[in-house]
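This report concerns only the one structure given below.
The complex appears here minus one protein chain, its other protein chains still in place.
What follows is chain A.
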Amino acid sequence: MANIKTVGILGAGKVGIVLAQLALKAGYHVRISGSGSVQKIALTIETLVPGATASTNQGVVSKSDLIILAIPLSRYKNIHPKLLKGKLVIDAMNYWWETDGIREEVLDPNSTSSEQVQQYFNKSTLVKTFNHMGYHNLQEEAKPAGADNRKALFVTGDNHEAVDTVATFVDTMGFDTVVHYRLADGIMTEPGSELFGASLTKDQLANVIDHFDETDFGKRIKAGQQASS
């Protein structure tokens, strides 16, 4: 299992900042980049996440053991796939019409967002998590293992070892985990799902995931898959 010491975050918006704060608190070195120059986010990082290092995408990726994509999904192709080659990457993104606009302009309708992100970063190992809880809930609900009413995150990906590594990482960040070994299952927590924006305990989260096909969203997804196959 990879030994994670430095966490690299691409994206210095609301989610990126909160994840940087949690990672610092958990004892990791944190490097973070925004869409513009380092100068542009320097004051933000110095003020909101003192202790983290503001850098370029290149500077973040080359020195980090784990990369988190925390940018709007509509912008992932602004990052060259070669940059993330060989890296373990967390996909904290979703297709959300609120920030991404019309789906057809962002995604192929025939597969899930994380599958397409994985396809694009084809030399990286992608695991999806941190995508379904509100950013301020992530900030406020992070708790040590075993704490009362600790909340859980869904962690899923095709590579078992990578999923297990990320699940351990998520635990150190302050959350229980519900784990699947199928990247396509990331759809279960995307906007439209009753898990999107909800903060649930491990049992509650597992219960919805286990009965996903019976939820309204699950039924719609299933109907869509049958229609397109």
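Basically, a contact is a pair of C-beta atoms (placed from the backbone, for glycine too) under 8 Å apart; a residue touches a chain by one contact, two chains touch by 3 or more; residues count from 1.
Here, contacts and distances are computed from a predicted model.
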Listed names "ABC transporter permease", "Extracellular solute-binding protein", "Putative RNA polymerase sigma-E factor" or "Oxidoreductase, LLM family", with the criterion being the UniProt name of the chain not displayed: "Oxidoreductase, LLM family"
Option from A:T6, A:N137 or A:T168 whose C-beta touches the chain left out: A:N137
Identified contact with the non-displayed chain, of A:T6, A:T44, A:N159 or A:T172: A:T44
Touch with the omitted chain, as defined above, among A:A12, A:A52 or A:M188: A:A12
Sole contact to the chain not displayed, among A:D100, A:D158 or A:D185: A:D100
Absent-chain contact - pick from A:G51, A:P144, A:G197 or A:G224: A:G197
Residue among A:S74, A:T112 or A:T165 that touches the chain left out of view: A:S74
Chain A residues that touch the omitted chain in the full complex: 12-14, 17, 34, 41, 43-44, 47-48, 74, 96-101, 105, 134, 136-137, 139-140, 190-199
